[in-house]
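The complex appears here without one of its protein chains, the remainder shown in place.
Labels A and B are assigned to the chains in the order they are written; within every chain, residues are numbered from 1.
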Amino acid sequence: MDFLKKNIDKIVGIGAFLILALFSFRVVLFLTFSPPEENSFMATAYEGLGIEAAPVVDRPVEHPRQMEWSFDGRFGHFDKAAVRRGLQVYREVCSACHSLDLIAFRNLTEIGYSVGAAKAIAASYQITAGPDRFGDMYERPGILADTFPAPFDNPAAAAISNGGKAPPDLSLMAKARADGPNYIHSLLTGYVDAPVDFVPNSDTTTYNPYFDTWEIVMPPPLFDGFVEYEDGTEASVEQMSKDVTNFLMWTAEPNLEARLTMGFSVVLYSLVLTLLLFLSMKTIWRRLKP
Amino acid sequence: MAPKGKGTKAAPEQSVTRRDFIHILAGTVGGVGIGATIWPLVDQMNPSADILALSTTEVDLSQIEVGQSILVVWQKKPVFVRHRTQQEILEAEATPLSDLRDPQTDQARVEKPEWLIMVGICTHLGCIPLGERGDYGGWFCPCHGSHYDTSGRIRKGPAPKNLFVPDYVFVGDDKIIIGTTET
Partner (left out) sequence: MAGKKNTGIKGIIDWIDDRLPIFTLMDEYVGPAYQTPRNLNYWWNFGSLAGFCLIVQIITGIILAMHYNPSAAGAFESVEHIMRDVNYGWLMRYIHSNGSSLFFLVVYIHVFRGLYYGSYKAPRELLWMLGLLILVLMMATAFMGYVLPWGQMSYWAATVITNFFTAIPGIGEWIVEWLRGSFAVDNSTLNRFFSLHYLFPFLIVGVVILHIWALHTKGSSNPTGIDVKKGTADTIPFHPFYSIKDLFGIGVFIVVFAVFVFYFPNLMSHPDNYIQANPMSTPPHIVPEWYFLPFYAILRAFTMDISVFGVTLIDAKLLGVLAMFGSIILLFFLPWIDKSKVRSATFRPLYRIFFWVIVADLFLLGVAGAMPAEGLWIYLGQFGTAYYFLHFTVILYLLGKYEKTRPLPTSISEPVTK
């Protein structure tokens, strides 16, 4: 109580500063996300300062739908069944165009495949290896140590076969986009007919309101029933998209569960240690005559 | 007069008081934390997961003719895989153990007598011995003159031990996996 009385002005000062900072941050957020045509304050400000508003945009890029994922939050974990289904979607749909360079077949044991099952998946791929004793490259079945082979030999080959744009590698996609998992899921399920007044810049692209230029080179990759799930789950577009999102979150951050588990112990330990250090400090400082 | 703190230890004439308990407790808990922190700092230098995945190597034996050796890589080390001739096998089996610096029967060094698989690193100071050389029909290490016989056992020269035979297992008749005893 004494502590409060002696330091009340500092507390009020810091508190006021924090409230002011948070408020101004919120105001700033509000201002930045409300262009002049939606916000009369901004419109007046622009006018008053004689600023020409940026060309009015007909529609903003859609923000991704916010979903609840098993890997969200302090106790996040991977729904391994969903991740395995997502792997199946990747193998049967996405791998035709997208590489997964950072995932090795040995990693599959982390999502519930036995060593034998992982070996079988590896062996189902032909990997270019060599050179052999005669100096030639040859093909052999994959082993656990191999990574997923890419569908194209190099970026130029990938671009030529895909409308001039190489399909990006998917290993880190969930972390390479803002709000990654929600973005991926919204994008995959978000293909709709373009609005009547939408003028596309290219005729080789498809309209997608979640993509930052609204025109995406990738045509809708998922259709209901496209994949027959091994575990019998019904393969709707929504389901496949959720599963592949779970899968891609795992490929991007395979150590997520270890990180959260260790985090719990470390934060708890640090709180205890800090408390002990606090008590130790108070004991020492009490020795001081006021 | 303000007390001149001389540290957290109590003055010599007093024993550890109840008040000091908190300091000892804080120090111990802190020490545990430091110890727990040390492990990741040390463990990160251990072989990483991708290296450990290469702990076995598969070798196709079908192309190796009798009397021919090939060199394969297992765990980044050279391994001699030799398809021995009948004469080499007989010589190896007939050698009395008393002639050997590092006594080992030939049978103890092979699964099938016609296939000799050993790590091609001289047990002296680590050079790679040359095959079909030396006074015993086996290998000769040019660095300091060690001679190995047709079973890869040291016969002459400074090397103390026979060439190391790794774990390996046959998968069928013409494939082996080096580095494990399980298929």
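Rule of thumb we're sticking to: contacts are C-beta pairs under 8 Å (C-beta built on N, C-alpha and C of every residue); 3 or more make two chains touch, one makes a residue touch a chain.
Since the structure is predicted, the reported quantities are computational estimates derived from the model, not experimental observations.
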From B:S48, B:S62, B:S98 or B:T181, residue that would touch the chain that is not displayed: B:S48
Per the touch definition above, residue among A:A81, A:L102 or A:A194 touching the missing chain: A:L102
Touching residue (missing chain; options A:I19, A:M67, A:A117 or A:A178): A:A178
Residues of subunit A in contact with the chain not shown: 9, 17, 20-21, 24-25, 28, 31-32, 42, 45-46, 49, 51, 53-54, 74, 102, 107, 168, 171-172, 175-178, 180, 212, 252, 254-255, 258-260, 262-264, 266-267, 270-271, 273-274, 277-278, 280-281, 284-285, 288
Missing-chain contacts mapped onto subunit B: 2, 4-8, 30, 40-41, 43-46, 48-51
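Assume only the chains that are shown with their structure count from here on.
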Sites on subunit B touched by subunit A in the complex: 2-3, 5, 8, 19, 22-23, 25-26, 29-30, 33, 49-50, 53-54, 58, 70
Contact footprint of subunit B on subunit A as seen in their complex: 104, 106, 133, 143-145, 269-270, 272-273, 276-277, 279-280, 283-284, 287-289
